[in-house]
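Shown here: the complex without one of its protein chains, the others still in place.
Which chain is which? They are A, B and C, in the order written, and residues in each are numbered from 1.
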Amino acid sequence: MTNIIKGMSKRSSHFKDLYKWLLPIHPVTLPELIPHNPLSWIYFTYAYFTSTVSINTIHITYKDGMFVVSAPAEMKRLWCEGFFGKGVLSRSEATWFDRTSKRLGLGEFKNLTREEITALRREERKKFKKERAKLEAMQAELKKQGKVDPFVEEKLRVRELRDKELDVKDIKRETYIREEDSELLIDGKLTPLEFMELQPVEVFFLQFALGVVEVSKDGSVLSTEELFQLLTGDGGLTPSNPFLIQYIVYHYYRSSGWCARSGVKFGTDLLLYKRGPPLTHAEFAISIIPTSQTDMKFNEENAMNFIELSTISRIIGQVRKKLILTFVEIPSLENLTKAKDIKDILELYKVQEFMYRRFVPNRNRD
Amino acid sequence: MNKETLVSQVKQNLSFYNLWSDITEIQTTSFTFLQGKPKDPLTVQSTIDSTTDGISSELTKEQEQGQIPYELVYPIRLDSKLSPRDIHQLFKELEDFKGFKIEKIIAGILNDDSTIVYYNIYNGLVKPRRN
Amino acid sequence: MFKCSIVKPLTMPQELTPASQPENDVPAEADQSEDEEDLIDWITLSKGLKDYEPDNTLIQSNQLQYSLNVMYDIISQPLTLMTKSAIKLRYDEKLHKGVIDKPKGSFMNTVGLANSKNELMLSHIETIYLVSRGTVQPVEVFPVHSDDDSSGEKEEREMSLDILNLYTQFESEEEMEKYWIYAYLKRLGFVVTEYFDQNETSVNHNNKKKLLEQTDTKTVSKLSKFTSQTTSLALSHFNKLLLSISSIFQHKFQPLTTYDLIFQTIKLQITKISKFSTLSSRQFFDLNVWKPSTKYNKTSPPYADHKIKIMNFEDTLKINDIYVNNDNGQVDNKYIMAVIQHGITNYVELKQVDLSKGPYVRY
């Protein structure tokens, strides 16, 4: 979508550098091993056993049912190193502060943010619709009089307007200030209102699988077990726990190297990116279907009917992604209670994936 | 997440992401709504269901004067249940509160990743937009 | 519209039976339409001319009426025109099959089965399809009484069967739905048969397997070429990661020099769902399909291009619907589901995939 905009190249070296880490942990580099230099052996051996990934713990606060990261550097890191979280006042990356500074005339004009580009495109679209409406009104008038419409030139002009590409180079940003904005400014400085919110599955992955975060609730830091308890809820763990099912799938894809993010805007559970939202479009959309070997009622409740499937598959088709139905088989309660730890619990679940794709016989004849 | 957080998150999103003005909370018997003015007027629909012919004169007057009409947003979490009965109740309470017929409520649906999507819910059948 | 029939007494002259006619008069499956094609103004029915809504103009209602008239004209053409020399099909109500005594013609390469008497036996579905497109002429023997009948005697007549009659012979709703899908695919030129299991060890299949293995090794060799990225901040925060990971995952004490190794370390052992204990009500496939270009041979058919399972739109998709077993109890990992809603069919391809191999491109 965005790559039709002139003057923007996703594959610039700046991008490569900014997003060089896949996760907020980094692989280590071992020193060079030179066969004829014994010193390098010693250094190598030392490094082999001591070196690791650089980790600065990221601080997450749990309040009002939200997992919040508010330090700008940590927000940046979570975004750039694996695309975790979402700015609450942004489409994805937390860019509200920059955007608002510019809107209020506080900052310098840099690149347009994704939100601004979207707004501009919608503006252009409105112009086109207005012109088309005019044309159609004229046509309708003639039709009533029983004439065939002669507006060939006008039609072309309207079409041009429709197909016009945005050229962001020449666009000047206009400031737009409302009464409400006064509460954002303290001594002429913009309050950093935006924070990043993480999904429960993201938080648990960062803690349980990567160990790069510290989650605090009411001032105290939660252990992995306490966090697990918080996320799976009170009242005893059951095999059909919604968080568990979501997490199994999230972990399954994240640990396979996919960048997994929420798929809600397309009516699915997850989107899988080869890298992440600013670099590649999502390739797969995941719909999770919990299932059981023994509980047929559970299967019936969780199954999707073909009208729902058809809806989702069309939406996913419209945005040129592939729909994956990820079935998760839940274990028996007996096995669940026997499990020793969280890892044991998670490994009781089974997964199977099916690609669900509209098939057009007419186009599959040879 | 409690209701206040939900409402305040949607309110903040309307105010500082979508740049709506003049946002106030409306508390009916069982629901909280947000009322405000968008930066630009939202596309107007023509209603064709005969049961919803009584569009509020207040709104029409505003439109005639070229003003941006107030919109009503109902904040709701993605994992909450919503039945036709609930929607009926939303319109009913809002109409009782306002004292006139409500044509449209915007559902502000909040996901657990803080994404908020807005969908119009009309009372009755409407014609699609001419894209 | 003309109203007529081809009801004839059984004592019909012998020369009208198919065998006495030259072979080139046998209707082939392909060229039925040529004569009529110029009568149809398809353009008037094309989608592009649609309006947003009725505007009460005369122009619009005239346009609609014109389109309707064209459509009615097309539909009102006699169901099937054929020469009297056409192939006669005897419909056997008890067998629920059509029988062609002396089969001839190219269409038979893809339909029916010959019995010991060298008659071609057609399933009900095949019969009704061939009748509808005018390839065969269906007849049945009927007793009729005369108008001024007082003796109560009845005469036997060979009567041409009408389509309605054939429709009433459908044995179930499922069979009728299967017919619609069968006919839909046949009209597109596919070769379609009732489903039968094809040996998994056929040559075709083995080749496919080999191909898959080759691609797998290619991927692996590409992956092994990865070099790790450098980090400037290494040594300080040591072992927090290693410890936290090794406490949860079986981590071989080895530095994580690539993201590949990191991903391997944090992987859970998630088993695949492989079997399903409870069978679905629509457990088996319904149709085998070959592409039109296939060199199809009825006696030893090549491996089917598609297998089709028919579902109703009011069904839900459960995992035991997806796991369709073939006769050997093996699970098929790719097939077409034809979901039917009031005569309109939505085709869906279901294919087992494994995304846990990760994205193709890695850094």
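Here is the rule we use: a residue touches a chain if its C-beta (ideal position, glycine included) is under 8 Å from a C-beta of that chain, and two chains touch if they have at least 3 such contacts.
Following the convention adopted for this analysis, contacts and distances are computed from a predicted model.
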Protein name as given in UniProt for the chain not displayed, "Mitochondrial import inner membrane translocase subunit", "tRNA-splicing endonuclease subunit Sen34", "Signal peptidase subunit 3" or "histone acetyltransferase": "tRNA-splicing endonuclease subunit Sen34"
Shown chains touched by the chain that is not drawn here: A, B, C
Among B:2, B:30 or B:83, residue touching the chain not depicted: B:83
Residue, one of B:7, B:23 or B:106, that touches the chain absent here: B:106
Residues of subunit A in contact with the chain not shown: 122, 264-268, 306-308, 310-312, 314-315, 318, 362
Residues in subunit C touching the chain absent from view: 1-8, 25, 30, 32-33, 35-37, 39-40, 42, 45, 49-54, 60, 63-64, 66-86, 129, 131-134, 137-138, 142, 144-147, 149, 155, 157, 160-165, 167-168, 170, 172-173, 175-176, 180, 183-184, 187-189, 313, 339, 341-344, 346
Absent-chain interface as seen on subunit B, which is shown: 13, 17-18, 38, 42-43, 45, 49-50, 76, 78-85, 87-88, 106-109, 116-131
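Note that only the chains that are shown with their structure count from here on.
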Between subunit A and subunit C, centroid-to-centroid distance (C-alpha), Å: 38
Multi-chain contact residues (two or more partners), subunit B: 130
Residues of subunit C that touch subunit A when the two form their complex: 55, 57-60, 184-185, 188-190, 228-231, 233-242, 244-245, 248-249, 255-263, 266-274, 276-278, 291-293, 306, 311, 313-320, 322, 336, 339, 341, 346-363
Touching residues on subunit B, where the partner in the complex is subunit A: 1-2, 4-5, 9, 12-13, 15-17, 19, 21, 23, 39, 78, 111-115, 117, 130-131
Contacting residues of subunit A [partner subunit B, same complex]: 64-66, 85-90, 96, 100, 115, 129, 133, 176, 178-180, 184, 193, 197-200, 202, 261-262, 264-265
